[in-house]
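Below is a slice of the complex: some chains, not all, each in place.
Chain IDs A and B follow the sequence of writing; residue 1 opens each chain.
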Amino acid sequence: MGLLLKEVRRNPLLWPLAVVPVLFALHIARPESHAILFVLSVFSIVPLAVLISLSTESVAAKTGDTIGGLLNATLGNLTELIVALTALKAGQILLVKSSLAGAIVAKTLVTLGASLLVGGLIHHIQEYNRVNARLQGSLLFLATIGFLVPSLLAESESVLEATASGNALSLALSVLLFAAYGFGMFFSLHTHSELFTSTASAPEHGELWPVGFALGVLAAVTIVVTLVSDIFVDSVQYAGAAFGMTPAFVGFIVVALVNGIAELAPALSSARKNRLDLSIGIALGGAAQITLFVAPVLVFVSYFVGPAPMTLHFWPGAVAMILIATTTALLVTNSGRSAWFVGMLLLNVYLIFAIALYVLPAP
Amino acid sequence: MGLLLKEVRRNPLLWPLAVVPVLFALHIARPESHAILFVLSVFSIVPLAVLISLSTESVAAKTGDTIGGLLNATLGNLTELIVALTALKAGQILLVKSSLAGAIVAKTLVTLGASLLVGGLIHHIQEYNRVNARLQGSLLFLATIGFLVPSLLAESESVLEATASGNALSLALSVLLFAAYGFGMFFSLHTHSELFTSTASAPEHGELWPVGFALGVLAAVTIVVTLVSDIFVDSVQYAGAAFGMTPAFVGFIVVALVNGIAELAPALSSARKNRLDLSIGIALGGAAQITLFVAPVLVFVSYFVGPAPMTLHFWPGAVAMILIATTTALLVTNSGRSAWFVGMLLLNVYLIFAIALYVLPAP
């Protein structure tokens, strides 16, 4: 507990932990105050995601490169998975899908863009290993393409949503994507691990926790996140309406950003230290994990949880935004050099997406 | 006046100046001869655009790098702006939009393609600084993406054209694009000016004009261009029909090419001297200026001039052509090497666009 308090004093991202008890108290006292519950649950998820990331890193550091890499890759998306599972259970499939699409876009535009901007403001021109960046960019692009094929090939929306063939296609595709994820882990952790500079090997904080303590924190935080997710998903639809936000906006922008903040901190910190390779790895690798791991898992689980199976079919605007974001990330990381203006333009594209989603009618 | 005559003798692009008085005389004598007036006004705009470019360079050369760069960037599109403003005033929004889209495509396919073809016919393989070309290509790509987002995300055409939310989106977007333009000027003229080899520093003609004379020419030509634009816009719709051209073809191909000829000359001349970096800078930089400067300015102005506000929503074919052209330019300039066949294929794609626009029904 002392270790936890020490970390809290050091890391401002953990300070909103104080909001968590307030959230639970208010949920019991006034369960109908959806707007306030929504805001408080958003603020609660951020520090909990940071805690999961810290404890995962501490466990991973003790287990050797391969198992550590597996842990990082799998638990790195735990918050995303828990929130999405809660939403699946509540039948809010549009929220799940838009948060998946939004996570890919947020990682490739916000995490990458903010890293390039912050790094570029400190260092005039930043150079990085463009061969590895290109390989990672190609992997992300191919993963995304596989992920988007059903949306791109369906002639009409109705085909994939409600029919048996639509479900069969998404299920077959999820198996292929998940298999590619497995081969990708084998590739990045075993046969070609030298290409992937381990993000776990760059300790972001003063000291790592003992494994037992870290596992305890992981278990406790997982339970808390599950409870917070319940309140969050419950309040979303009411709160969205109260703030004039469409469900697509809430999932694509709010949920995705909330889930992504834990990863943003180490990416920015690496960029400040002129280690853009790490920042690019966090951004592109994180986006690839959504398409190859989180999304297929949710499709599988949707057959057991919730009212209807989820497909991998996205509305055309989401497809366009995902394609733009991943192509942009690929092209931008292609040059091996960066300056602040490139980062600013990436953030600008994200801002335009957010405004368009806010203004335009919901899909 | 002696300076002007000297320049005219030297520069064949200025010889069509002789057409200008004929145009005005015919407009008074036979204002209903739309087809001839259209052809004559097209021929008049070319030398006037060249004169604007010459006088801007002369002023810019005297004012130091930063202000000179600003002048070049702003006045480099003066002809485009004047013609578009005249069309806006006349309520011809489709003509304005298609000339904007066509300008981006003409700069990235024709200016770049012709430079690579002409340069490649003289020099076996041309090498250029691929790092800078890639940075400029990325900037153009990101600028274009921002510019196209409303068109890509709108589920139906009606959403963006006529509604309040469509207008709000285009206005907010124009503010963001214009801000990006400001930051881009700061980037290219101040913090990272070494990346952008100044096109102004490569004098294309024997001598620069004195500032006072250049400013006088600038003022006079601006007035003449405004008068010619009036005749041009007035005759376009009748003449287009007479020549079997749709309004989209006239704006996308004819207006865009006429406006672009002034920039084509220095781009080709640099390519012939094996200085492809300059040619690429003119082509990609010019296209980026359309998306970040000319288009937002026209959206702002459309609130004060003309019957209805203009949005940044383009018909799907225009979106496809802009995306193809900018992606192509980005990919082609990515390699750092060029040969004549690459230029020929770029021009071939443009020719296919022109034929398709001529043959297919108007949007």
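The criterion applied here is as follows: contacts are C-beta pairs under 8 Å (C-beta built on N, C-alpha and C of every residue); 3 or more make two chains touch, one makes a residue touch a chain.
Values in this document were obtained by computation on a predicted structure and should not be read as measured data.
Visitor: Report the copy count for the entire assembly; 2 chains are displayed in place.
Guide: 3
The rule is short, and it goes like this: only the chains that are shown with their structure count from here on.
Visitor: Rounded to the nearest 5 degrees, what is the angle of the rotation relating the C-alpha atoms of chain A to those of chain B?
Guide: Chain A sits rotated relative to chain B by 120 degrees.
Visitor: I'd like to verify one number: the distance from the centre of chain A to the centre of chain B, where each centre is the average of its C-alpha atoms, in whole angstrom.
Guide: Using C-alpha averages as centres, the distance is 41 Å.
Visitor: Taking the complex as given, what residues does chain A use to touch chain B?
Guide: 124-125, 315-317, 320-321, 324, 328, 331-332, 334-337, 339-342, 344-346, 348-349, 351-353, 355-357, 359-361, 363
Visitor: With touch defined as at the start, can you tell me which chain B residues reach chain A in the complex?
Guide: Residues 131, 134-135, 137-139, 141-143, 145-146, 149-150, 152-155, 159, 165, 168-169, 172-173, 176, 179-180, 183-184, 187, 191-192, 195, 330, 334.
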